[in-house]
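See structure below.
What you see is the complex with one protein chain gone and the rest in place.
Right, chain A next:
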């Protein structure tokens, strides 16, 4: 059967991540993909869509509610089980590590679900990596700013050149076995406490 014949529901409050998953599923040929960000009224949506696969992020505090709903025949016609296969521990571990969980209707063949879960796992991991890199870049920028301010304070208060100011920060950091940004932050904080420097 074609990949596109499966109906997939993605529940993720994180819109960016949800759209990354959705794009991945469409790239893989799935045409019936629905993304939901808010679980309010989800029972009705599930009853209408009758999804074969439900992908949900593990941060979502409503997982207990959803699992209970899957087990109630009133909301869902077909029983929904978890993951590809209960015996497939490697898949389960990889999914939990990545922060994603998948539920499938009973009786669906493992070969049809595995690629979907694998795709979700890799996209979740890619998203986490992206978020981490973004955070690193942001903190790198913050560090550079605070080091610049510390240099300015040293140049002003001790009459040093920019190079000498930086060398002093680096030497102090090495002696104390700390990061330059930490030393710079201490200096900026102390300067703030000691009075209006930097022309403030």
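The rule is simple: contacts are C-beta pairs under 8 Å (C-beta built on N, C-alpha and C of every residue); 3 or more make two chains touch, one makes a residue touch a chain; residues count from 1.
Definition applied: contacts and distances are computed from a predicted model.
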{"item": "Choices \"RNA polymerase sigma factor\", \"Xanthine dehydrogenase family protein molybdopterin-binding subunit\", \"Nitrate transporter component, nrtA\" or \"Phytanoyl-CoA dioxygenase (PhyH)\" - which one is the UniProt name of the chain not shown", "value": "\"Nitrate transporter component, nrtA\""}
{"item": "Given A:59, A:142, A:162 or A:182, the one touching the chain that is not displayed", "value": "A:59"}
{"item": "Touch list for chain A against the chain that is not drawn", "value": "40, 58-65, 67-69, 71, 81-83, 86, 89, 92-93, 96, 101, 103"}
